[in-house]
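A single protein chain has been omitted; all remaining protein chains appear in their positions.
In this document, chain identifiers A, B and C correspond to the written order of the chains, with residue numbering beginning at 1 in each.
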Amino acid sequence: MALVGGGSGSFIGRVHATAAVLDNRAALVAGALSSNPERAKASAPDYDIPEARAYGSVAEMLEKENALPADQRIDFVSVATPNFTHFEIAKAAVEAGFNVICDKPMTFDLAQAEDLLKVVEGSDSVFAVSHNYTGYPLVRQARQMIKDGLLGEINAVRVQYIQGWLRSKLEDTDSKQAGWRTDPKKSGAAGCFGDIATHAYNLGRYMTGLLPEEISCHLKTFVEGRLLDDYGTAIVKFENGALGTVTASQISHGRENDLSIEIDGTKGSLQWRQENPNEMIVRANGEPHKIYTRDPNAPFTNEMGAAACRLPSGHPEAFFEAFANVYRASYDAMAARALGQSFEKKDTVYPNVYDGVEGMYFIQQCVASSQEGGAWLPMKHPAARR
Amino acid sequence: MALVGGGSGSFIGRVHATAAVLDNRAALVAGALSSNPERAKASAPDYDIPEARAYGSVAEMLEKENALPADQRIDFVSVATPNFTHFEIAKAAVEAGFNVICDKPMTFDLAQAEDLLKVVEGSDSVFAVSHNYTGYPLVRQARQMIKDGLLGEINAVRVQYIQGWLRSKLEDTDSKQAGWRTDPKKSGAAGCFGDIATHAYNLGRYMTGLLPEEISCHLKTFVEGRLLDDYGTAIVKFENGALGTVTASQISHGRENDLSIEIDGTKGSLQWRQENPNEMIVRANGEPHKIYTRDPNAPFTNEMGAAACRLPSGHPEAFFEAFANVYRASYDAMAARALGQSFEKKDTVYPNVYDGVEGMYFIQQCVASSQEGGAWLPMKHPAARR
Amino acid sequence: MALVGGGSGSFIGRVHATAAVLDNRAALVAGALSSNPERAKASAPDYDIPEARAYGSVAEMLEKENALPADQRIDFVSVATPNFTHFEIAKAAVEAGFNVICDKPMTFDLAQAEDLLKVVEGSDSVFAVSHNYTGYPLVRQARQMIKDGLLGEINAVRVQYIQGWLRSKLEDTDSKQAGWRTDPKKSGAAGCFGDIATHAYNLGRYMTGLLPEEISCHLKTFVEGRLLDDYGTAIVKFENGALGTVTASQISHGRENDLSIEIDGTKGSLQWRQENPNEMIVRANGEPHKIYTRDPNAPFTNEMGAAACRLPSGHPEAFFEAFANVYRASYDAMAARALGQSFEKKDTVYPNVYDGVEGMYFIQQCVASSQEGGAWLPMKHPAARR
Partner (left out) sequence: MALVGGGSGSFIGRVHATAAVLDNRAALVAGALSSNPERAKASAPDYDIPEARAYGSVAEMLEKENALPADQRIDFVSVATPNFTHFEIAKAAVEAGFNVICDKPMTFDLAQAEDLLKVVEGSDSVFAVSHNYTGYPLVRQARQMIKDGLLGEINAVRVQYIQGWLRSKLEDTDSKQAGWRTDPKKSGAAGCFGDIATHAYNLGRYMTGLLPEEISCHLKTFVEGRLLDDYGTAIVKFENGALGTVTASQISHGRENDLSIEIDGTKGSLQWRQENPNEMIVRANGEPHKIYTRDPNAPFTNEMGAAACRLPSGHPEAFFEAFANVYRASYDAMAARALGQSFEKKDTVYPNVYDGVEGMYFIQQCVASSQEGGAWLPMKHPAARR
């Protein structure tokens, strides 16, 4: 494994590095940790990356790694850099034959995403996008429950992703995180909606499997002088007639990372919240509300849910473990590839390049709809995972 | 006090009767409990209403009560009938000189509401609309906190009102409640949005004081064959630039009466939920989240909050007490009127006829917007409480 | 109905007055509201008690009420005075032929309680003790579930009652509440354990029906100079081998009225908390945790639970309603008595004189055990409700 990004001040680089090795199925042995070659090399000891494999650029890394014997070179590249650089790095890595785990949103804009999709489809590479919230065991449990029809036909999905850290104009301080995330040249067309509403939208899609048809969106920038949206709400019409809402905020005082979802079906409903991820409430009229806990050994836990657990119930698992589950699922595919076996590329347990494309389409259409006063725009992308 | 409605099968009639007398400031002494004269009289003993004052019709009641000496006759009429009858009853009661507590939504349509407003404005009557959720102590505490500027400028309001009782087609059974509420001839232009989204909208307005400008709405009917909406979401642009969302459902399995609100201001945010009404979470970046409990004696409790309490903290108060607080506030005005004193008519603690008009406008514009694909329609009504 | 106690500064008098009439099955028409005759009369208007029936003393009240025609006189007396006066008032009221609702703890000491028991047993009076927490619908639901064997054999009961209001030496201020409750001459042998641990102990007994055998207790006084205990924990051995723990505190900062209980049976366990009384968690190995809500219409709600509800689920009920349920159950007995019918005196839905005796025995044995370093003392009282 090689890490791109993750130099000092990075949050997500460290998360990738920790999650990737949590199950001892990978080792971080190489990296291009910063776009600044000197800083890239200086950061290597933080990750125990040997000096020889601390590269000054991605190009150098790909070239030199490919020059190593097959059993010594890296299998995959984790891309944990600001959005505007994802495309070039991921594309190069795939073209160099490596598997890729790419942070979200997948690219800077939809055009890049569609290009990248072609590159990936033309390759044998495993390509995962780190919509890490799909890795929570109860999210996967819910996904399978819905697939199995336990909630009946899905009518409504409400997703909220509420944060407060950008309540003040943090981009005017030395916050590296705030800096690039609010900069349209680095983050892309959307701020809040690119950074977190994409997660929320993806979560609803992943759990319900509903296919979108049209979208209407309203974005706001509440912090004066900010260049991108910091709040917004989108309404989604799904093909089956269901109605979805996605609300995201970066300006809600004291709110931390409050991603939550409610799903209503004709046979049951459910509710889950990322900040308390080991519980999910499942309801049906006339029955007591049921708290499903993350319990790998319980009769009510399905295969998807159980496979995502590492600990018995009551021993809480959390963010790192969920993130690691995205990695773990992609490793199965990488292993298959390494053995020359075929492996599923579209309907994967891990979020993939198709989800990445749809995420970029979501951003594009939300921004466009908002500019047109909430006009309904198409949301069916031909590449969307069905 | 006289009750109109409340005959067998009624839910809200009993609630009015209980709430009105909770503080021993009124007594239920007369009634026209059903539109069916015989049933009206037969229901009287359920409320300890003496036979002589168990009237067969509202007209009879108003006439006979007015014929009684002033110190024996009723002071006010509580209207707890299906929506389509509110207007006629309330109008007659006001014209007969009585005060009125009217259930919500105030009338069948906006035109009636505007007519009623004129009648009320031309009278001395105290007129309250039972948006009972405004009676919760922590709702009033929040209202004053916001008025006092403790949350700063309000940017966003998210209200949800989620129920599940109409998940099946209950109107095809003998459910009286479901029957009229899903019947456009009795309920009005909206189902779910008339019955509960009006509460949710009113709660946001009451707590924040924000003035609406435009609204866009999407209504759905998920239960096949139902004649009115049973789900929907509306987006509100407020005059100050704030964005509001109102989502209401009657088809969410196992959800009971889950009205909740989140408010984001530039200085703080808050969160409250009707099903757990004795707690409110107030947050500000950099501070621990604060749980404000309903505590009449705490230094952090303001005058509005404390005045709405009957019990010390930890001794939970709930639905009846909140409902009774709407009555209690209106009694102060009635007492002033009885003493020939002036009293505030627009900016009242209790929801009033202006709120009733705005509620009907909300319903009308939501239905119209939804029919036009979510078009933005004006939401500034000249009569709205400012 | 007549109220004894409840003059200015009283908390529980107002609660009795409100709860007693909540269902419109009683009216407060007489009272001896203070031990000070002048204050007694002065307080009468607060309760709408007519001057003629605002008595200066209990003796006067009982005499004059008995002189009224049977259909005009009161049916029962509610005793809401400090503990040391309960016995004399309750005894006199019973001897005068009235029914009694007596606040807890029932008397000043066990000897008084045993005397009072004889008086009640020698009369036809209905006698209830206001262990109001037994009135919560879910408490009664749990009681019947356990009686019905749904939790199997009960092994363990853990009850906590945690308050913080006596953290400082409030008895040195002008707090009437704190004054008598911490005064051994007025409160009795125990402070915290008399005031609230009795509730906690009673709740465990009421819900489980387990019969106590022995008790060991440790009391503490943490506030310097206080004359009675303000913290303690007791361990109870039940006849069937179950182990119970009762912990009570008045000195836990910020804790309001946090009575909670956990019960473990061989087939299931449950958990309930007074501050959030509309929910109860029921668990069994291998099943999702179940939240039973207070829902009069749900299939899982039993007869006892449903009978204690006034509102549909999601419309929270709370302290007043629970308190009123103790009254309501006693009214059924009073009505039977008035009609000359027989009625159950020992195994009643409402807490009764037998529970009152056991409560006083609990206090006596706890204090004695604590003085002997936690010695095991007998806890089987011959009069205990079986």
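Assume a contact is a pair of C-beta atoms (placed from the backbone, for glycine too) under 8 Å apart; a residue touches a chain by one contact, two chains touch by 3 or more.
All figures in this text were calculated on a predicted structure; none of them were measured in a lab.
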| item | value |
| --- | --- |
| Touching partners, among the displayed chains, of the absent chain | A, B, C |
| Contacting the left-out chain in the complete assembly, out of C:59, C:211, C:284 or C:336 | C:284 |
| Which of A:153, A:213, A:256 or A:332 contacts the chain that the document leaves out | A:256 |
| Sole residue of A:83, A:99, A:163 or A:245 that reaches the chain not shown, by the stated touch rule | A:163 |
| Residue among C:64, C:218, C:273 or C:337 that touches the chain left out of view | C:218 |
| Chain B, residues in touch with the chain not shown (by the definition above) | 281-282, 286-293, 298-300 |
| Residues of chain A in contact with the chain not shown | 11, 14-15, 17-18, 21-22, 24, 28, 47-48, 163, 255-258, 274-278, 293, 295, 310-321 |
| Residue ranges of chain C at the interface with the undisplayed chain | 151, 155-156, 158, 160, 162, 164-165, 167-168, 216, 218, 220, 222, 231, 233, 235, 241, 243, 245, 247, 249, 251-255, 262, 264-269, 283-285, 287, 289, 373-374, 376 |
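Note that only the chains that are shown with their structure count from here on.
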| item | value |
| --- | --- |
| Centre-of-Cα separation between chain C and chain A, whole angstrom | 55 |
| Chain A and chain B, separation of their C-alpha mean positions in angstrom | 42 |
| Where chain C touches two or more other chains at once, by residue number | 293 |
